[in-house]
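With one protein chain removed, the remaining protein chains of the complex are shown where they sit.
Entry: subunit A
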Amino acid sequence: MTETVISAKDLSLTFQTNDGPVHALKDVNLDIQKGDFVSFIGPSGCGKTTFLRVMADLEQPTAGTITVNGVSPEQARKSRAYGYVFQHAGLYPWRTIGGNVRLPLEIMGYDKADQDTRVKRVLDLVELSGFEKKFPWQLSGGMQQRASIARALAFDADILLMDEPFGALDEIVRDHLNEQLLKLWDRTNKTIGFVTHSIPEAVYLSTKIVVMSPRPGRITDVIESTLPKERPLDIRDTPEFLEIAHRVREGLRAGHAYDD
């Protein structure tokens, strides 16, 4: 039994700029089921981040409809249906790691005791227990990003939207965080929307890969992954993995991602 969490129909978004209209999204159709791990991949300007921001009610579509948990993105945002992880950790330098994770809980009015247990639980989840009292500058970039994921997990949102969360990290740290993210997804059973421009990352993580292309931003292919849910890092050397990666590359080529 599957339940549709996010559903976009003929979704378009056009930015009016001084150089004329920019079609960030054009007639995008996509359904995301509960528990899916969906990656959005494509070159810069393909609208993958814009799509994620529309889901989060940070941008308004100019045409078409989109529902999140069956309601409009605005209602979903107001009912705190999703956690959003930005490209940069964006931790507040004047708050400790614990204080940063606590921030959304304070804003949402959780009581003190509940805050404490939740902070502890999510810091455990991202393997940062013991760092609660540290300040962000005392942590490495990868640890900061993990703290920001913990922050997005601290409240009860079923959806996790991640906009190139590991884009600024080096590959070794990135591999490690990818592995952890998969474990976390498995344990929490959340629906994850994940923007990336790394093919291996998309293939490794996802149950569904959405290939997008620019000018106008649209979906060129949706690939259902055939990889098992249990994925050690060396699954990336299997023929099955390479097969999917190849199909992603084909999709990008079809969308002229490699032109000019």
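One rule holds for everything that comes next: a contact is a pair of C-beta atoms (placed from the backbone, for glycine too) under 8 Å apart; a residue touches a chain by one contact, two chains touch by 3 or more; residues count from 1.
Going forward, contacts and distances are computed from a predicted model.
Trainee: Given the options "NitT/TauT family transport system permease protein", "RNA polymerase sigma-70 factor, ECF subfamily", "Altronate hydrolase" or "Heme exporter protein C", say which is the protein name UniProt records for the missing chain.
Mentor: Options "NitT/TauT family transport system permease protein", "RNA polymerase sigma-70 factor, ECF subfamily", "Altronate hydrolase" or "Heme exporter protein C" narrow down to "NitT/TauT family transport system permease protein" for the missing chain.
Trainee: Out of A:K34, A:H88 or A:H197, which residue would touch the omitted chain in the full complex?
Mentor: A:H88
Trainee: Among A:A63, A:M108 or A:A254, which one is in touch with the chain left out?
Mentor: That would be A:M108, which touches the missing chain.
Trainee: State which residues belonging to subunit A touch the missing partner chain.
Mentor: 56-58, 77-78, 80, 82-84, 86-88, 90, 92-96, 103-104, 106-108, 135, 137
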